[in-house]
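A single protein chain has been removed from this complex, and every other one stays in its place.
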Amino acid sequence: MESLIEKNGKGRIKISQPNSGQLKFRMLMIGTAIFTVAGFFLLDYSGLELWPAIIGTLENLKTMFLQPQLNQVNFGSAMYQVLVTLSLAFLSTILGAVISLFLAFGAAVNLSRPWISRVIKGFITVIRAVPTVLWVLIFAIAAGLGAVAAVIGMLFHSVAYLVKAYSEAFEEIDEGKIEALRATGSGYPHILFQVVVPQTKSFLIAWTFLRFEINFGVAVAMGAAAGAGGIGYELFMSSSFYYDMNEVGMITYMILIVAVILELVANKLKSAA
Amino acid sequence: MAVKTKERPLATQPAKKTDGIVFPFDLEKQEQQENGRSDAPVIMSVDNIDKAYSGKKKVLKDVTFDIRQGEVLSIIGPSGAGKSTLLRVINRMIEPSDGKITFQGKETLSMKGKELRSMRTDIGMIFQHYNLVDKLSVFENVLHGLLGYKNSLQGIFSLYSEAEKKRAIEIISELGIEEQIYKRCDELSGGQKQRVGIARALIQDPKIILCDEPIASLDPNASKVIMEYLRRISRERDITIIVNLHQLDAAKQYSDRIIGLNDGNIVYNGAPDAIDSDAITRIYGSKLDELIVE
């Protein structure tokens, strides 16, 4: 028994013997902490006066959240702009969902050949590496700033996200069910739409809605940063052009309410799936 | 180690030696003590316990029984009868809606803070799914049993004395898992994990050990080892073992007394050999057929 017990330098009994994975994890945590602290000093704060900035921001936040009011736009047109943003998000989600469904059949290892799966997954990794705003601006060069560039640009990340989610759902299908249909001599499309899709329907819907929720936030951003219109553009105008904190507050509330509702629905769908 | 007096191979030892099972039991000694428990002192009395989860129907109805020192008490019944709730009411992991529990002469239901924690150190607990911290070593998991005796800082920084560590090593080797002492718990088999669970309860130096379906996730061999260990603990250390079981035969084989629960009511309370088909029907009701199929 004694031979099994290890002691440390001070002759005290050790209560654990971390393996290499645990040691690496510990090093990683320490490294991250050091990097974070160092990072604070490496960042470029030129022109920043911290206290006035904090106080100014707090005052702005107070105006925003305690005295929200629309000035440049009326309530009806602001609501319409929310609808525009929702529509952009909806279009890129639903078009993305259709494309993703077919790509996911190819990406799921149990429904496809390994090389097809690898090609699709590699393609998606590269697509996802480009920030959405850059996609939108790149498409704007070809199609002009506006809804087309926004929807197509947002489509790319939606597809990347949904193919991953869908194909993982497909990969969890019981192999026996596919086998059984194969044995009856059913064709490939038959298997996909009679077994694979119905079996995973609730997952597909939940993930698609989750992406819709994300896309709403993205669409707000694209309105502000890439000329896609909608409530994001109004937000950009009232903050960067009119410096109207009351209106920024009201618009933020509108966005927040829609986002929270979408999140609640997405959570419901997710827990039901 | 004192316990390793006899090694008795299983009658039907399988070709593959799972778990490195060792049977250091003295069966004759057990036979002698079998019926000598009814005169032991009562250490806990449970009186008129009711439990209803917010507004729904009662899970426990007017449950009353005594617990004697050093006995092995099995609680059996169909699933949903309230076994697991009853067990957790005893150490107040679940608060009963009504009733009274007296443990070592003190009322436990009014205890708070430090007093409650100190009451819990006197009651060990083991679980169906072992509930070990998978990422930590066997040694650390066993030492967790001492947390109730330590203040927060001592516990957080794992400040255990050498004497405490030695005691942990002793208990670990008594349970035959000394080879695994530095292994992470997710590297162990089910039977080994449950032995770590027992060691964690034992180091608390408890008066009672609560066992929530301790063998429900184990194969027959490992189940036998665990039940034998539990009975031996009660015999050698005079610790009361209260065990939830859904296997009637295991309850009959290992306990001094059986309590049958059905739908939150105690429908049987007596010796294991006195259970007849009538009692079984009362406990399991029409579900008896299912039980036999199992």
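Note that the chains are named A and B in the order they appear, and that numbering of residues resets to 1 at the start of each chain.
Heads up, the rule we're going with is that contacts are C-beta pairs under 8 Å (C-beta built on N, C-alpha and C of every residue); 3 or more make two chains touch, one makes a residue touch a chain.
Here is the rule we use: contacts and distances are computed from a predicted model.
As stated in its UniProt record, the chain not included in the shown complex is "Phosphonate transport system permease protein", which appears among "Stage V sporulation protein AD", "ATPase", "Phosphonate transport system permease protein" or "Fumarate reductase flavoprotein subunit". Remark: the absent chain touches shown chains A, B in the intact complex. For the chain missing from the display, the contacting residue among B:54, B:152 or B:277 is B:152, taking the whole complex into account. Looking at A:5, A:109 or A:143, the residue that reaches the missing chain in the full complex is A:143. Interface note: of B:60, B:89 or B:125, the residue touching the hidden chain in the full complex is B:125. Contact with the chain not shown here comes from a single listed residue; of B:117, B:166 or B:237, that residue is B:117. In the full complex, chain A touches the omitted chain through residues 21, 24-25, 28-29, 32-33, 35-36, 39-40, 42-48, 50, 52-57, 60-61, 64, 83-84, 86-88, 90-91, 94-95, 125-126, 128-134, 137-139, 141-143, 146-152, 217, 220-221, 224-225, 229-230, 232, 235-236, 239-240, 243, 248, 252, 255-256, 259-260, 263. Touch with the hidden chain on the side of chain B covers residues 91, 93, 116-121, 123-125, 127, 129-136, 144-152, 155-156, 197, 200, 204, 210.
Assume only the chains that are shown with their structure count from here on.
Those residues of chain A lying in contact with chain B across their complex are 1, 4-6, 12-17, 19, 22. Interface residues of chain B, counted against chain A in their complex, comprise 1, 135-137, 139-140, 143, 158, 160, 162, 165-166, 169, 173, 178-179, 181-182, 184.
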